[in-house]
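Each remark here refers to the structure printed beneath this line.
A protein chain is absent from this complex, but the other protein chains hold their places.
As written, the chains take the letters A and B, and residue 1 is the first residue of each chain.
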Amino acid sequence: MADTSSAPANAGGGRPSVGLFVTCLVDLFRPSVGFAAIKLIEAAGCRVSVPATQTCCGQPAYNSGDRKDARAIAENVIATFEPYDYVVVPSGSCGGMLKTHYADLFTGDEAWSARVAAFSAKTFELISFLVDVRGMTHVDASFAGAVTYHDACSGLRELGVKNQPRRLLKSVEGLKLVELKDADVCCGFGGTFCVKYPDISNAIVERKATAVAESGAGTLLAGDLGCLMNMAGKLQREGKAVHTRHIAEVLAGMTDEPAIGEVER
Amino acid sequence: MVAITSPAFKANAKAALADPQLQKALNHVRAGFIAKRAAAVDALPEFDALRDSARDIKNHTLANLDLYLEAYEEKVTETGGHVHYAETAGEARGLILSICQKAGARTVTKGKSMVAEEIELNEHLEAAGIEAVETDLGEYIIQLRHEPPSHIIAPAVHLTQGQIEADFRRVHTHLDPKRDLSEARELLAEARGILRQRFLEADVGITGANFLIAETGTSVIVTNEGNGDLTQILPRVHIVLASIEKVVPTLEDVSQILRVLARSATGQEMSTYTTFSTGPRRRDDPDGPDEYHVVILDNGRSDMLGSQFQDMLRCIRCAACMNHCPVYQEVGGHAYGWVYPGPMGAVLTPQLIGIDKAGNLPNASTFCGRCEAVCPMRIPLPNMMRHWREREFERHLQPVTYRTGLGVWAFLARRPRLYQFAMGIAMRVLGNLGHRRGRFRALPLAGGWTKYRDLPAPAGKTFQEQWKEKQRALAGRET
Partner (left out) sequence: MSARDTVLGKIRRSLRVTAEEPGRNATVDARLKRAPKGVIPARGQLDSAGKVGLFTAQAEKAAATVTRVADITAIPLAVAEYLRAHNLPAALRMGEDALLNGLPWQKTQIEVSHGASEGRDAVGLSHATAGVAETGTLMLTSGVDNPTTLNFLPATHIVVVEAGAIAGDFETVWANLRKRYGKGVMPRTVNMISGPSRSGDIEQKLQLGAHGPRDLHVIIVG
C-alpha cells in the first residue's frame, strides 16, 4: 500500500513536498478545512503528505506554563515533519506556535537548535504559504455574495498575515469583500481564555458579533478554526443570519458542506 | 488606598461588565485613545525608529543602573538637593513623612504619582495629621470618592460626567447648591478655583517623576494640566518620589523617549508641560522650593533585573497597552484589583504583590498581542505573562480541574495512536449527538463555552480517519 504519509522529500519530480499540519481543531471538528487546504496547496504546485503521528502543536501546554509537555510535543512535531520541504498549517495560531515560539522551548539546547531553526524556517500558515512562498495571486473559485474577514490575532501579529487573504478573496469570482469594523481586534477566543474567563470572553465576542452583523455580509471568514467556532457559536446563539467558514473553503471552491455549526438543509 | 482585590478579579470583572455607568464611560476609552495614537504615529515617519532607540537606551541604562543611579545622585547633591533611598514601601513612606514633619507641614499638594499609590502614601500622611491634596483633576475626583485610579494616566476614566457632578455637589458644600454644573467646563472651573487655593497654601509639594536624568541631576514631569508644576514650585519643600528604573543617562536620551511617550499615551506630540527640575531654588530665583528631596524606591524592582522580567523595567507608563487591550476595554481598571491595570499591570503586579495574589492578571489575556504591538518601548508583554503562568505551573497554583484537563490533553497529544483512538471515539459520540442541529446549546463539561455561545458539533469522522480511508481507497484502486 502506497504510504504517502512518509514519502521522501522531493521524490515527486521537482514539486516541493509539503507536510500538512492539520491542527487538532481541524482534525476533530472540521476536516473539510484540511481537504480544502490540500486542494489549494496542490494547486500551488506542491505534493502534500499528512504524517500520521501528528496530534497537537503544544500551544495549550505552552500557554499554561507547562514547558515540559510543550517541549515533548514539539520534539515529536519537529521529528515527524523533518522529511518535508515545507510544513503548512491552516491556522495562524498553531502556525505562530510552530514558527515563532518553538525556538523558545529549545534555547540553549545545542542538539536541537539547528533542527528547530530549520523546522520553523520552513513552516508557514496556509494563506501566507500560497501567496508569499508560492507566489499565488488568484484562485479559480467562485462564491456568490458578500463576505467579511476577521484578522485572527496570531496570524496577524505573529506571522504578518493581513494582505494575502484579502488579495486572494478579491480574486474569487462573484465575491464581494466587505471590510469588517475593527477586523483586527481580538474575537475573545484566546484558547483556554474563553473557558477560564467566560464572562469577559463573551463581552468581547458579543462586540465582534455585532460588528459582523453590521457589516451586512452574509458570510464571515477567517483563517483560524478556534476563532471561527467562537464567532459562529455567538452569531448562532444571537440568531444572526451569518454563515461562518474557514477562508480555505471559499478559496478552494469547496463550500458545498454546511457552514460551521450548521446542518444540510 | 484600598485593599488589594486582585484575587477577586473574576468577580470584579463580572461586576464591571454589568455596570452600565462604567460601560458608558469605557466607550470613551474605546473611541478616543486608539484613534488619537494612530493619528500621531502616522504623522511621524520616524516613530518606529524612535521606539528602537528608546528601547536601546533603557536596556543600556538598566544594564548599568547602579552606576547611573550613583551619577544621578552625585549631580543632585551638587545642586543642593538630597537623595534618599528606600528599599521598601514602608521606608519610603517613613522618609517622606519625616521630611514633611521636619518642614512643619499641615497641607501637602500632590502631582499624579502611581508610585505614591503603590506605597499608599496619602493614608500614611493623613494618619499623621497631614492633609494630602491630589491636584491632578482625575486624581482629585477619585480622592473625593475614596477610590483608587482605574487607569495610569486617566485616573477617573471609569466615571461619567454625571457621577463627577454628584461628587462635587456632595463634597463642595460651601458653594451655592443652586449653581449650574451641567457643563464639563463648569466642573473644571470649580475644581480650578478650589485647587488654586490649595496650591497656594501647601507647605510641601510631592510629585512623581517620569524620568531622572543622570547627566544633570534633573527630575522630569510630564503633565497637561500644569498641576505638577504648581505642586513643585509653590511650596517651600519639593519631594520627588521615583522608582529606580526612572533613570536615563542624558538630556538627549530623554528627548528620544519623550517623542514616543505623549504620542503613545494621548496622541499629542508633546504633553502641554514637560518640566525639568534641578535642585532647590538658586540664589537669584524669585520663586521655587527651598528644599528639594528625591526619594528613590526599589520595592521589588531590583529583583526584576537579571530575570525574565527585566524588560518590564523599560515601561514609561504611557498606558497604550491598556488602551488597546480587549480585556481592559471590557472591564476597566478597578477589576485588576490594585494600582496597575491592563497588560502592564498583569506583568508588574505579580512581581510587586506576589503571583499567588495576582495570578488572575496574567491569565486573563487572550495573548492577542495588541499591547506589544503598540508598546513604545517594545516590551514583550504576552511573553512575560506566559512566564508568570510558568511560575504558577511550577508552584501548582492553577485550579486543579484546569491543570488536570490540560494534563490529560498533553498526555494524549504525546501518544499519537492513543490520541487518535480516544479522539476518534469522542468525535463520533459528539458528532452523533449533534448531527441533527449541527451545534450544541448546552454540553456537560463545556458550560464555560455554552453559557454564552453555541458549540459547533464535530463532523463525526476526524480528518485523519477520512484521510486514511481515502489513502486506502486509492491504494485499493491501484492494486
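Note that contacts are C-beta pairs under 8 Å (C-beta built on N, C-alpha and C of every residue); 3 or more make two chains touch, one makes a residue touch a chain.
Quick caveat: nothing in here was measured; it's all calculated off a predicted structure.
Chemist: Given that one chain is not shown, what are the shown chains it touches?
Modeler: The chain that is not shown is in contact with B.
Chemist: Write down which of B:Asn64, B:Gln101, B:Gln308 or B:Asn383 is the residue touching the left-out chain.
Modeler: B:Asn64
Chemist: May I ask which residue of B:Ser98, B:Ser307, B:Thr404 or B:Asn432 touches the chain that does not appear here?
Modeler: Final answer for the missing-chain contact: B:Ser307.
Chemist: Could you tell which one of B:Ser113, B:Thr216, B:Gln329 or B:Gln351 touches the chain left off the display?
Modeler: B:Thr216
Chemist: For the chain left off this view, which of B:Met114, B:Leu144 or B:Leu251 is in contact with it?
Modeler: In the full complex, the listed residue that touches the missing chain is B:Leu251.
Chemist: If the hidden chain were put back, which residues of chain B would touch it?
Modeler: Considering the whole complex, chain B reaches the absent chain at 25, 28-29, 31-32, 44-46, 49-50, 53, 57, 60, 63-71, 75, 79, 84-87, 91, 135-138, 141, 154-157, 159-161, 164, 184-185, 187-189, 192, 195-196, 199-200, 214-218, 224-227, 229-230, 233-234, 244, 249-253, 255-256, 258-259, 266, 268-282, 284-288, 296, 298, 302-307.
Here, only the chains that are shown with their structure count from here on.
Chemist: Roughly how far is chain A from chain B, centre to centre by C-alpha average, rounded to an integer in Å?
Modeler: Distance between chain centres, rounded to whole Å: 33 Å.
Chemist: Would you mind writing out the residues of chain B in touch with chain A in their complex?
Modeler: 10, 13-14, 17, 326-327, 330-331, 363-370, 372-373, 386, 388-394, 398, 402-403, 406-407, 409-410, 412-414, 416, 419-420, 423, 426-427, 435-439, 441, 446, 448-449, 451-459, 461-464, 466-468, 471-472, 474-475, 478
Chemist: Along chain A, where are the residues that touch chain B in the complex?
Modeler: Touching chain B: residues 1-5, 22, 24, 26-32, 34-35, 50, 52-56, 58, 60-67, 69-70, 72-73, 76, 153-154, 157-158, 185-186, 188-206, 229-230, 232-234, 236-237, 258, 260-263 of chain A.
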